[in-house]
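Before anything else, here's the structure in question.
All protein chains but one are shown at their positions in the complex.
What follows is chain A.
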Amino acid sequence: MSALLQYLVSGIAVGCGFALLASGLVTIHRVTRVVNFAQGMFAVVGGMTAGSLLSAGLPPGAAEAAAVAVAGGAGLAVGVVATGRRGTSPQSALIVTLGLGFLAYAAEIMIWGDNPRSYPGLGGAVTVFGAHVQKQSFLVIGVTAVVFALLAVFFGRSYAGKALSACASNPYAARTMGIDPLRMGLVAFALGGALGGLAGVLLTPLQPISYNSDVLLITNGFAAAVLGGLNRPAVALAGALTLGVAESLVAGYGEASYQTVVALALMLAIMMVRASRRTALQEEAAR
């Protein structure tokens, strides 16, 4: 019983990390219609930067915040390269983000080497109903809850959020309203980068991160985001939590190395289900 609870909580915490990454994907896709395959890189950059800054002596908290800002900058840079030229199609931009993701491997290895890194985060653990749970898990869950609440308010209720959504819905008409889709897209990329960085900063203490950790993160984040048609943060959150818990249970009761296989299988299943429905992209084409 206590083992199950332990797996559940750590699964939810890891799922929250996936959800943060997915929310970045969703934010960028909602505004630009670009599926950003460099999203996992933001988490790696965030986690690695936080680790470096902490070992350089920056106080905990400030180091993590700075790392999130750096990841936001990385997001902005990816946005500029992928969408900076007016008239770039979302499909072309997708390929550019994929290329940038691989390019980032080289940069990351040059800066941080190829060994997994970690740092303590919110150290220590508490015992709840006999289950041994890391305090960091609760931090991840709490921060994710706050971030998703803010995103829901921003996109759902504020007209600034509506203006961002308008870019994705009909960029042609959006420009007529004085909205510059290019600028809004860059704002979304910066926000997406910061969200990805936040995922990395929060997850690194739970599971050490290395340059190629982005594969596991993007696989899970993408699967979660696709579940919501890449447009609905709330559905992405639910999907990410499901994936996190399922993988935690597999790792706990089965074999840890099956984790990625489970993620990939679930992603395939989700995509097959989604493909049979009308996606936002198809609706756009049908108009």
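Here is the rule we go by: a residue touches a chain if its C-beta (ideal position, glycine included) is under 8 Å from a C-beta of that chain, and two chains touch if they have at least 3 such contacts; residues count from 1.
The working rule: contacts and distances are computed from a predicted model.
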item: Name per UniProt, for the chain absent here [options: "ATP synthase epsilon chain", "ABC transporter ATP-binding protein", "NADH-quinone oxidoreductase subunit J" or "Tricarboxylic transport TctC"]; value: "ABC transporter ATP-binding protein"
item: Identified contact with the non-displayed chain, of A:Ala62, A:Val126, A:Val153 or A:Val215; value: A:Val153
item: Touching the absent chain when the full complex is considered, from A:Val9, A:Val187 or A:Ala225; value: A:Val187
item: Among A:Ile111, A:Met177, A:Val215 or A:Ala256, the residue in touch with the chain that has been omitted; value: A:Met177
item: Candidate in contact with the missing chain, chosen from A:Ser52, A:Ser169, A:Asn212 or A:Thr260; value: A:Ser169
item: Interface with the undisplayed chain - residues on chain A; value: 86, 150, 153-154, 157-163, 165-166, 169-170, 172-181, 187, 191, 283
